[in-house]
Structure formats: C-alpha cells, structure tokens
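Input: a single structure, listed below in structure tokens.
All protein chains but one are shown in place.
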Amino acid sequence: MTRLAQRRKASALTGSALVVVLTLALSACAGAGTTSGPAAEGDSDLLVWVDATRQPAVEAYAAENPDVNITVATVDGGDLASKLSLLSRDPDSLPDVVFTANGESVAFARDYDYSADLSALVPQDTLDDFGATISACTDGGKVYCLPQDISTQMLWYNQALFDDFGYTVPTTWDEYAELSSRVATEHPGYVTGSCGDGFCPNVYYRGSSCPGISADGDDAVIRIDSAEECTRVTAMLDPLLADKSVATLSPFDPDMTQLGTDKKVLMLPGFVWYGTVLFRDTFHNAPGEIAAAPLPTWGDDVKGAGAAVGGQWIVGAQSSDPAAAAALIESMTTDEDALAAAVTFPAYGPASAAWIEVAADSGFYASDPTETFASARSDVTGDLFTPPGFDILAPFANAVAPKLKQGDTLSSLLGAWQNAISQSVSDAGYTAVIE
Amino acid sequence: MVGRSEAVPHPRSGRPLDEAQNMTARQPSAHIGRRRRTPRSTQARLAWALLAPYLALLAAFAVIPIFSALWSSLGGGPGSRDPFGFATMARAFSNNNFLPAVINVATFLVVFLPVLLIFATAMALVLHGRPGRFTSVVKFICYIPGVVVGAPLVLLWLFMLTPQLSPFEPLLNLFGMASAADVFSAQNLPAIFAIMALYAGAGGWIVVLYGSLEALDTNVIEAARIDGANSWHIAWHIKLPLIARYIAFIGVISFAGAAQLVAEPNIVGAALPGTVSDTWSLNQLAFYYAFNRNDAAASSAYAVFLVIIGLAAALVLIFGLRTYSETDKTR
Partner (left out) sequence: MTMLAGSAAGLGRRHTRQLAPSVSHGLGRWLRALGLTFVAVAFSVPLLWLLLAPTKTEAELGSLPSLAFGSFQNVGAAWTNLMSFSDGILLTWLANSVFYSVAGVVIAVVASIPAGYALAMFEFRGRSTIVVLTLIGMILPTAATVIPIYQELALVGLTNTFWAVILPSGFFPFGVYLTFLHFQTALPRELVEAARMDGASDLRIFVALGLPLARPAAALVTFFAFVATWNNYFLPYVMLVNDRLYPLQLGIATLLNSAPVINSSNQSDLPIHKPEAALAALVAIVPIAIFFFVFQRAIGTGMLSGAVKG
C-alpha cells in the first residue's frame, strides 16, 4: 500500500471510530439521564401541564394560593405522551402535575414510571367519594390519578320531532332498531345514530358490555366476532347502516353538524355531555327540543357498562413537592362550585349532584333530565379500568371507519378491526389471541 | 484562434476575458493537476478551517443522528426492547400497520410524482414559449402559494374541499361530491394529498425549469425555428430533451420529500375523525411509535427505512446523471 493510501486508510478508520464512539457515548449518557434545565428553586414550585380548557382553572387556583409558585404550560392532549417520553430521560424538567383527557394515567405509570401513587397523598375519604370512577385510575392497588369527569351514556332524542311523528322513546335495543328502520322508510334523511369514528364502539359496543378484549395472563383475548355481547351489536347495526338511519359520520363531522342544524337528528345514543356540547352549541337546537332518556338495554346486560372516565389529574412521581401537587389536583377535582358549572359531568360524587341541579335549571331540556342523569351515574358500579393497549376505539376509527364510509358492512370489517386491535395489544406487550 | 478577443465570452461565466487569460481559456476550469505555488498541506489546512463550523454542524445534526438511529434500529441504545440484531427490524416490519402504510405512500407517490413532473414541465415550456409580462405574472401566481406550508396549507385545502364553503363547489358537485364526507373517502386520500402538495410545490419547480430553459443555448432553438419548426416541435423535440436532467433531479428530490408525508394525513385525520388512520403514512408510523408508544427502537427502524428509500433515489440521481453527462458531451 502506498503511503498516501495508508494515511487515507488510517484517517478513515480514525474518523469512523470517532463517530462510533460519540454515538455510543450519546446513547449511554442519554440512558443515564441528565441534569439539564433549571433546578427546582425553592419548595412549592409547581410546573403544571394542562390543555387550554383547564388553564383558566389552574390560573385561578394560583391566584388564590400565592404561597405556591405555579408555572402553567399549555400542552395539547395529543402531545402529552410524546413530551413525557422525551423528558423521561430528564427528570428535572418533568412537570409536577399533568392533566390528560385521554385516560392515560396508568399508561404513563407503566410506560414512563411517571404517575405517582396518590393513596398516600390524598385522604381515603376523598378517594371514596369518587365512587366507582376511581377504579379507572387504579392499577395493582395503586391510585394513579384523580378523575375529573365521567361520561355516562344515555339516549338523546328530539322530543319535538318525536311528538310530531308520533313515536315513543325506545327502552330496549330491539325497539331502537325497529324504530330506526321505521324512520328509514317513513322519514328518510333523518338520523337515529352515529357510527363514523371511535364514538361508535364506545356507545354501542361498550354500552352492550362488550369490551371486546380480556386479559388472560400474558394473552389478550379478542372476542369481537365471537362474544355474544359483541356480535349482537354488529347484527343490529348492519341493517341500520344499510338503510342509512345510522349515519356513517362522526358526531363531530361537519356533515353531521349540517344534519343537526337542519333538525334531522332524531335520536343519538351518546354521552351526557352531548346535551350542551353537541346539541346546544354545535347543532344550535332551541330550548325545549332535546331530551335525554336512559340508554336502551339488551335485557340482560350490565347497566352503566359503557361509561368512561375522561379527564384525569396526575402527580409526577419525581415531583419535589408532591403534597402541594396533590393539593392542587384535589382542588381541581372536588371544588363543587367550579365543577357544577363545568361542561363535563364531574366524577366526584357530591359535585355531580350539584351539576345535575344546574343542568335541570338551565331550561334547555324539553323534560327534566334529573332522573336520567342521576340513574346513569348510579348505574356505574363496575370496574372502569381499561388496561393500556386494550383500546378498541382507536383501532375502529383507524381501520373500520374509513371503509364503513365507503359502504362496506360492519361484519365484513370485523377482521380488519381485530387485526388493528391485535397490533395495539402487542404494542402493549401482550400476545394477541383472536377467538 | 486565440488572437484578439475583447468580446469573447468565457465559456462558463459569460464574462469577457482579456488576452492573457485567453491562453488558459481553453482549459476546462475544473481541471486539477496543475503545478501549485502553495503546498497542498497549507491549502488543505485553510480548507479545513473554512469548513470547520459547517463540519461541526454536519457532525452534530446529520452524521451522529443517523448513526444513532441506525444503532437504535439494531436494538442498541436506551429504549430497546429486543435483543441486539435484526429483531427490532423484524418486529417493526411485521407490524400490521407497516404494509398498509407502504401501500398508502406508494399510491400517493404514483399519483403525485407524474402529475407534478408533467404539470411543471408543461407549464415551464408553455410559459417559456412566449416570455413577457403575462408570463411573469402567471409564473409568480404559481409560485406564491409556496408560502402556504404545513398546518395553514392543510387547513386551506380542508376548506377548499368542503363543498359548502368552497369556491370550487360547482366543480366538486360535478364529480358527484356534495359534502366533505364524499370528498374525503379513503380512496380519494392519495389524490387529496397530491393536490395539497402540488399547490404548494409545483410553482417552485416551474420556476426552476423555466430558469433552466432560459439558460439554454439560444442558437440551437433559433436554428430549429429557421428550419421551419413550429413551437410545439421546438418544445417537444428540442427544449424538452435539453432540460431532461433537471426534470430527473426534481423527480428524485420530490420523491424523497413525498415519501416523508406526515403533516397532511395528521391534520386531516384530526379534523375529520374516522377518515384517516393515525398511522396512514410511513412517517406517521415512525412518529407514532416514537412518541405515543415510547418505542424509539421501532421508530428508528421506520426512519432507517425512509432513509434507505431516499438514498436509493439519490443514488439513482447520481449514477443516472453521471451516465447521462458521460453520454452527452455536446454541452
């Protein structure tokens, strides 16, 4: 080898070695965690991540509690997992309090060791007053969050139209299906349900006690196409989708909004907050048109099975002042006055009664909703915990909904749905078993 | 041949040379092996000094990250869940969402790239056929939408493709689409993303191609016209072959960029729930596993896959151009 070539080879080797060493050093250091960012200054310094909707409430708390130094950062709910995953190697920059609207407290604990166990920080009496909703935060005996709200399920309907058309409100799913088919022939163009995104399985399948997945050790057994509670829903929905009484639209699709403002939405099984958010604010229904009835039943199913805890407040396990952080989230979730005026239905027992009163007094509903709202809440007795990865909603929205809109039947898409679910459970570490 | 030369233009820069330089004007300016006054090592030292800031940035923001991603995709580094080796890649590529994402991106490329290249080339040729004020105005109008990028671009086209709001409503109705749900059906998605990308990107490439047409030797074109060729013939048989390598370059760069489609499906999926999967494209898949599943290793595997696609396109460009320029000495 010539001297020139030798020198070239040597410098190429040195160069590559340098790059490799630097890369390994980078990986190693990144794994060990860093001490970047401003160190915690004094005590009672809280960094709080919330979305834009909760920001005013936190700022009000900060104003009322000047001894706690609160820095609020607006982090969009969809970004939470990403930001936490980036910062998980940088504990000093992690927030003390996080609000998630996607029920991720247990996932954050399992994936990033982020969520703190609140059973030591919050009095047991307070935890008990949350009733069954606290189960959504509980994993392995530890309580990882305080629930902000619970979405109970009910059947919304346009009472004015029902009176006009001479219909009676269905109490069973069979009656619901019958009525929908009638509407398709007698009043085509009117909508009796929505199935165009994740809300569809949330209302129909989960409302039928069909969680679709159950854990069996390390396996996750998927029974969408085999369990009776699930197949009956598919059988009911397919004809309704075919005659278009159930629209292949999300409740928040602009086309659904158009139907709503045109007063073509006859009934809509959904959540308690549909009344204000959807009917009053999006469809602009006039007062006295919309009413709520209990969700139809299959006759032998568990009531309240479809309810879901929405917003959750989490304290970071690495927080330098967990007591102050816990005090903040307690206030956010138990302050009756603030919660009664909120858009969503509070999870905290005493506050939910106050909320129902405010709703009944609002004068928007065609008939007194107190009984429906109260029974929907008291029906919630079971375990609301969904293991991370056991979500059937996002797989539906990703794999089924787009094809549904093209006219495919629900039964033909069950395979795609189960496929997407099995990927989701494998990502969470389970072995997917489709029955 | 050498002689007086007050107006002989330098073959490359167009600047006139004086007599003394004419002697060396014959040599192509990239020719190297000349005797130097300064020793090579001093030159090299200055070169490295000039390169130093850029090299620091290159190392920090390109070389180390790409090796780090490679290392991570082989199962090394923190956040790995598989043994070292190809296990991570196997897991990533057997993911149920991987093949659909590849198909989606491939469909998008097949729709987008030919339309982009044909449209940009046709526009450049038509514009160049008659330079003037009108041409400049049209060129500018096509170019200015390049300022609309990212979320504003998708937002704009969400509105443009919602018949009730859009100025294009009559056109959409013509295609039987009366509502946003009709427009944003699964089989239309590649075309929709192609429209967005075309709107923001076509203008820039039209300007590039127009510029390359301007740089052509006018003698050839004039000769053809004198021989009686009409404008179509000149465009198709004379101008087009001469700018072919620019078109190829644009194709390759656009290919690499288009394969990284991510913002458009993300935002459309957020705006119209249930229409677009949140792992519709390969890049979305990479970001999903990085950020939603805290699985940096799988994410790196997808990212490495994207790099390989881009590199393959770049290699095609380098070797393709080399062969082209070797066979074409008349330039």
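Here the chain labels run A and B in written order, and each chain numbers its own residues starting at 1.
In this text, contacts are C-beta pairs under 8 Å (C-beta built on N, C-alpha and C of every residue); 3 or more make two chains touch, one makes a residue touch a chain.
Keep in mind it's a predicted model, so treat the numbers as computed, not measured.
S.K.: Taking the entire complex into account, which one of B:107, B:166 or B:179 touches the absent chain?
M.R.: B:166
S.K.: Could you tell which one of B:101, B:127, B:180 or B:242 touches the chain left off the display?
M.R.: From the options B:101, B:127, B:180 or B:242, the contact with the absent chain belongs to B:127.
S.K.: Contacts of chain A with the missing chain: which residues?
M.R.: 7-8, 11, 26-27, 29-30, 34-37, 51-53, 55, 73-76, 78-79, 82-83, 86-87, 89-90, 93, 250-252, 254, 257, 273, 277, 282, 343-344
Definition applied: only the chains that are shown with their structure count from here on.
S.K.: Would you mind writing out the residues of chain A in touch with chain B in their complex?
M.R.: 19-20, 22-24, 26-27, 30-31, 78-79, 81-82, 85-86, 88-89, 111-112, 196-198, 248-250, 252-255, 258, 394, 397-399, 401-406, 419-420, 422-423, 427
S.K.: Where on chain B is chain A touching in the complex?
M.R.: Going by the criterion above, the answer is residues 59, 63-64, 67-68, 71-72, 76-78, 95-97, 162, 164, 179-181, 185-187, 270, 272-279, 287, 289-295.
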